[in-house]
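All protein chains but one are shown in place.
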Amino acid sequence: MTGREAAARRRALVCVAPTVVALGALTVYPGIWVVWLSLQHRIPIFDVSRFAGFENYAFLAVDPRFWSAARITAVFTLGSVALEVVLGVAAALAIHAQVRGRKVSLSLLLLAWAMPAVVGAKLFEWLYHPSAGVINVALGRHAINWLGDPNVALPAVILADVWRTMPFVAILCYARLLAIPADVYEAAQVDGAGRLATLTRITLPLLGRILLLAILFRTLDALRAFDIMFVLTGGGPAGATETLTIYAYRALFQTLQIGFGSAVSVVVFALVMAVAWAYLRLLRTGTVAA
Amino acid sequence: MSVIGRRSAWALGLMAWLLALGGCGAGHERGPVTLVFKYARILGNADPLPELLRAFEAAHPDVRVKGEALPWASDDQHQFYVINLEGRSPGFDVMMLDCIWVPEFARAGWLLDLTSQLAPDELAPYFPSAVASATYNGRVWALPWNFNVGLLYYRADLLTKYGLRPPETFEEMIDQVRRIRAGERDPALNGYVWQGKQYEGLVVNVLEAFWANGTTVMEDDGKVFPDPARAADALKFLRGLITMGVSPAWTTAADEELSRRAFGDGHAIFLRNWPYAMDLFEGQGSAVRGKVAFASLPGRARGAPGVGSTGGAHLGVSARSRYPELALALARHLTSERAQRAIALGAALSPTRQALYRDPELVRERPAMPRLEALALAGRPRPVIPYYLLLSATVQPEFSAALVGVKSPERAIADADARLAYFLQAVR
Partner (left out) sequence: MRARVRALVDALVVLALAAYAIPFFWQLLTSFKPEAELLRVPPLLPSRLTFSHYQVVFSQSLMPRALGNSLGIATLTTVLSLAAGVPAAYAVARLPLPGKRWLLLAIVASTAFPQIATVSPLYLLMRALELRDTWAGLILVHASFALPLTIWLLAGFVREIPIEAEEAASVDGAGLVATLRWVVVPLLAPGLASTALLTFLFSWNEFLFAYTFTVSEASRTIPVALALFPGVFEVPWGDIAAASILASLPPVVIVIALQRFLVRGLVAGAVKE
């Protein structure tokens, strides 16, 4: 190793030192600590702190509330992501089809995305109001108890979430559409391809890879979602919108059962990382094939 | 050439200053002593608290009292307290506590032990059950402030019209509801409104149903669900009230205020609620003014007589208060006879001092007071244990699931039992 190389390596280490310290102390260390906590019965306000082995996990394995939360998390994630992708691609294509006024369209779209999830939740809470909400006023006699009926509450929450996050998918797709050179479309026109054929044979496949990435990001975000259902329904009614994250948070901070709550958190952790790993492998094989 | 240029130094300095500013957290005040009193906003026509706090300041020069509001719902208040008191720097001196939290907070070491500071007979004027809920392990941890007991409100005008007396059992009530509704032919008139939303109020309502059915959620020896069959039957009955149409579908989203408003607008015959509602019904412009009376909650035909759950607020002193003597003086001031009378008159909160229920001035303003005293003495407390909140948080979703109909009552009780068994063994 030459002196220059050694100096370069020293520089590199200095450059990443703050990052390593920060990530180590505030992300990695807690990530390991939470697993340790999950193996205990730990309730600070009662001075309870003793090793419990896998008792918490054994309890979760047969806990109906846990499995209900897992099912609701899956439904929320799949429903949200599917709707976002469909609407996002449609929005991107629509804006791309515009000649003038794209900036206005993008601004209107970004309106929903820029605001905090809590604001989005308050917006929809007001829209879903049983008597004074716009939706029920429009429905008149067919008014629905959006946030109070356990059959309707989860779709209501999904809609609120999709409204706020669809622009993310739309913008990713739109940027990708911008990058497609115009001669691709001209060649298609020369070949006599109709609008629909252009869409399905050219545009959508080119969007394919970016869509996969968007789906990855959005799936991870939906699995971790907290703000929207916490503020909109608190997990109710009767646990109809209680995802794993909400379940964990309530166990942790409503009753300060740090041990048990950490066990649920670890499950969420493992789930999210597993999904992320699966997706990344899918993407990498995609790269090799492409 | 210096590594960090002049502009960077300015930027760093600004950042450091901003960090220091923010890092301070709450400002430290110098000068007069400031006591912080946390309480929930008081419902009623006039808020008597500001005047009471100013009176204390007048009696103690150099002391300022800052009243700070808590979140509205009991569960949110509890979370606020837990997160703050657990963090060791609470920033308040006197706190309004729901009586169910006192054993928990005492066990956690957050409350100042008042036993040695109180005169031997100081607690004699209070309701015995109020004092009992302020006591844990033989020590006194709070002063009882206001008192609550579950009541059955009813439309006296409607019952008289059909020649009915207040029902003694729920079966009687259902029959009365049918008759009155058939006679009134008002589609907007509900039968019996109560609190079925998933929160502490639900546990109160379900507990009262358990007691009326001759069982309970936890015995004094700590046994949970001693009679699961009766408990499931009580839950089934409550669910039945909704499916039969005696109670409206929105009961599962109703808290005290929602149900009170429905009754107060004239849309219900019977209401289960706390004493504070009476004043609002008798207020100016109320649709039911002069038409409302209250009675003891009904029981079940083959169960037990009806009994209301007791509740209320106590005033505790933070164990980490910097001015414990002054804080206790403030608590004493707010629970004094004068203060309780002012609060009873201005805010319709019921006092914890028994004598006030026969006080001529109060009785003139609120003629129902003596009757209320009798019902208060007959009331029954929720389990007085340090982990009551854990119990409540665990059973709330199960009871709610049974009421909404996503779980059978038997299943709900069985699940609640299993969860409680696991969580309580972790605590003991």
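Just so it is clear, A and B label the chains in written order, and each chain counts residues from 1 on its own.
The criterion applied here is as follows: a contact is a pair of C-beta atoms (placed from the backbone, for glycine too) under 8 Å apart; a residue touches a chain by one contact, two chains touch by 3 or more.
Because the structure is predicted, anything quoted here is derived from the model rather than measured.
A.B. asks: With respect to the chain omitted from the figure, which of A:Y57, A:W113 or A:Y185 is a touching residue?
C.D. replies: In the full complex, the listed residue that touches the missing chain is A:W113.
A.B. asks: With respect to the chain omitted from the figure, which of A:A97, A:L139 or A:L199 is a touching residue?
C.D. replies: A:A97
A.B. asks: Across the whole complex, list the residues on subunit B that are touched by the chain not included here.
C.D. replies: Here the touching residues of subunit B are 1, 3, 5, 15, 18-19, 21-26, 41, 43, 69, 71-72, 76, 83-84, 86-89, 91, 257, 261.
A.B. asks: Need a quick check: the contact residues on subunit A for the chain that isn't drawn.
C.D. replies: 5, 8-9, 11-16, 18-20, 22-23, 25-31, 33-34, 37, 91, 94-95, 97-101, 103-120, 122-124, 126-127, 129, 131-132, 134, 137, 163, 168, 171-172, 174-176, 179, 209-210, 213-214, 217, 220, 223-224, 226-227, 230-231, 245, 248-249, 252-253, 258, 261-262, 265-266, 268-269, 272-273, 276, 280, 287
Definition applied: only the chains that are shown with their structure count from here on.
A.B. asks: Distance from the CA centroid of subunit A to that of subunit B, rounded to the nearest Å?
C.D. replies: A distance of 38 Å separates the two centres.
A.B. asks: Can you name the residues of subunit A that touch subunit B in the complex?
C.D. replies: Against subunit B, subunit A makes touches at 41, 43-46, 48, 52, 59, 63-65, 130, 145, 147-148, 150, 236-240, 242, 250, 253-257, 259-260.
A.B. asks: Under the stated contact criterion, what part of subunit B meets subunit A in this complex?
C.D. replies: Residue positions touching the partner: 75, 79, 82-83, 86, 104, 107-108, 198, 249-250, 252-253, 386-387, 389-390, 393, 397, 400-401, 403-404, 406, 415, 419, 422-423, 426-427.
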